[in-house]
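A single protein chain has been removed from this complex, and every other one stays in its place.
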Amino acid sequence: MSIDSVSTLPQNTYPNVRVSATGLELWRGDRCLFNDLSFTLNLPVLHVCGANGSGKTTLLKVLCGLTITERGNVTWTHDKRILTTGEVRGQLAYTGHQEALNPALTVAENLQWGAGLYRELSNDEIQQATEEHQLDSLTSLLACSLSAGQKRRVALLRSVLSHVPVWVWDEPYANLDAAGVEWVNALIEAHVARGGCLILSAHQKPAINPEQVQTLGLTS
Amino acid sequence: MNAFMTWFYQMSSPPHFYRWAGRAIPWFMWPALILSAVAAYLGLVRSPEDYQMGHTVRIMYVHVPSAWLSMWCYTSMAVASAIGWIWRMKLAHAVAAAIAPAGAALTFLALVTGAIWGKPTWGTYWVWDARLTSELVLLFLFMGVVLLRNAFEDRAQGDRAAAILAIVGVVNVPIIHYSVNWWNTLHQSASVSVAGKSGIDSSMLMPLLLMVLGFTLYLVALILMRTRNEVLLRESRKRWVQELVQS
Amino acid sequence: MIEWLNMDGDGIYVWPCYVLTLIVLIANVWVAKLQHASLLKRAAARARHNDARTEVLEEISP
Partner (left out) sequence: MNELSYRRAFSLQLRKELTQLGRRYGSVLTPLLFFAVVVALFPLSTDPSPQRLATIASSAVWVAALLAAMLAQQTLFRGDFEDGSLQLMALSALPLWLQVIAKQMAHWLVSGLPLVLLSPLAAYSLNMAPQGYTTLMVSLLLGSLSLSSLGAIGAALTVSIRQGGLLFAVLVLPLMVPVLILGTQATELASKGDNAAGLLNMLVAICLLSVTLSPFATAAAIRVSLD
């Protein structure tokens, strides 16, 4: 799976979107997750790593704007212009621990709804995307009959299909086999090649060239 | 005007509020005690008995203030919640969290004193009278807010959820009030109105107003005390609390 | 005195109301005081615990 064969990504390059956070402070009950956490992302990929329970998922939700911190703020910039929360929402595809696949709908319908939240897309576009990523055998299956790895792939495919510059992936490698991991790395490379930005939390470093990856270690 | 703004901004910082409230509580509690005692004395001894209801009219001096103030509590809780929601002020949520149980207690008080008053007036303790029924629904609304607030583990999340419910509730309280009155007039002939506010003579009005003022001051003191507790609950991690405790 | 307490028969309705009001109002204040004391105690315990771990939270202006 070389880079240029991932045709389901948009042909034009993405605008250059980056994020920075200053003085984040967040508590969960008596546990302090972040205390005065600040960082600025200037490389395309931000790799959030840390032990279990160090707040990786919460940090991703804070960056997306789902979780409100007690102190500090998150600013998204598009070529030095600061984006409002409304603008950020259209630019950002979040794939969390749960794959947001409705069990009563088929894979195609889930993708139609999931990517449809970001842009108008037709059924054959979905069909072409699933064929390209070897998921076409699943399109007519109900989401509840999929394995965890297959669900993970469909969720990641949704980000690809939504053509947004920023992907926020929480543990993309979870439940994936070797072929799956390689597929994800290819997706990341293609996305970064088009100028996209990726924020992911994972225990292993993404296998792409290291200069493009900025690592943020969280201590619990 | 900007003197008020600086005071409002200063007050929004929990440590400052905590110290100010600590000093302010006695200033509200003692006048409340004095006023209520005077009002009770006037109401029980001085004021005449009602030609129809006899001495039971003296219950009005306790029932009416708690009924009025329970309504006041709900509205001020909704206002505090709205301030907390719009300006993200943790202190305003603490105030709203403090008002809710106090309001529920007053609503319960109004219900029970109204029911006891109902016995000599209508012969039974519970009558689906318009005011008592809307007091009962108000109690349900209060309990809803209190239960929702502590159903969440995270305090800030519970505050914001209870704020939404309080604001939605305060929009519905007048609608509930009028629809209950409407329902009451449709089904029952206009029974003796329990608190005949119109046309009570001045000797009865004085103790009533004094009692209302006394209850209000008491309520402000109680809410300040409870807000200090809520602030301690929310800020127990912060340094100013640890310094306060160690000094 | 007894006659005044009796309020020719209505006393058994008036006095319970006043007594109940007093109880409810005092109970609220008393509970608030108890809660305040226990919160201070808990904060003190946490402060000692924190000092032991020598990790004191910086106070950032509101």
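Letters A, B and C mark the chains in the order given here, with residues in each chain numbered from 1 onward.
Note that in this section contacts are C-beta pairs under 8 Å (C-beta built on N, C-alpha and C of every residue); 3 or more make two chains touch, one makes a residue touch a chain.
Everything numeric here is computed off the predicted structure, so don't read it as measured data.
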Touch partners, limited to displayed chains, of the chain removed from view
A, B
Per the whole complex, from A:Leu101, A:Ile126 or A:Ile199 the residue touching the absent chain is A:Leu101
Could you tell me which of B:Val127, B:Met143, B:Leu213 or B:Leu233 touches the chain that is not displayed?
B:Met143
Contact residue for the chain not shown (choose from B:Gln10, B:Asn172, B:Ser203 or B:Gln246)
B:Asn172
Just the residue numbers, please: which parts of chain B touch the chain that's not shown?
137, 140-141, 143-144, 147-148, 151-152, 154, 156-157, 160-161, 164-165, 167-169, 171-172, 175-176, 179-180, 182-183, 186
Name every residue on chain A in touch with the hidden partner chain.
64-68, 86-87, 89-92, 94, 96-105, 109, 113-114, 116-120, 164
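Just so it is clear, only the chains that are shown with their structure count from here on.
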Taking each chain's centre as the mean of its CA atoms, how far is chain A from chain C in angstrom?
50
Which parts of chain C, given as residue numbers and ranges, touch two or more other chains?
57-58
For chain B, write out the residues touching at least two other chains, lowest number first.
237
Residues of chain B touching chain A in their complex?
88, 153-154, 156, 237
Chain C contact footprint on chain B (complex, rising order):
12-14, 29, 40, 44-45, 49, 54-56, 58-59, 62-63, 66, 101-102, 105, 108-109, 112-113, 116-117, 119-120, 218, 221-222, 225-226, 228-229, 232-233, 236-242, 244-246
Chain B touches which residues of chain C in the complex?
4, 7-11, 13-14, 16-18, 20-21, 24-25, 28-29, 32-33, 35-36, 39-40, 42-44, 46-47, 50, 56-59, 62
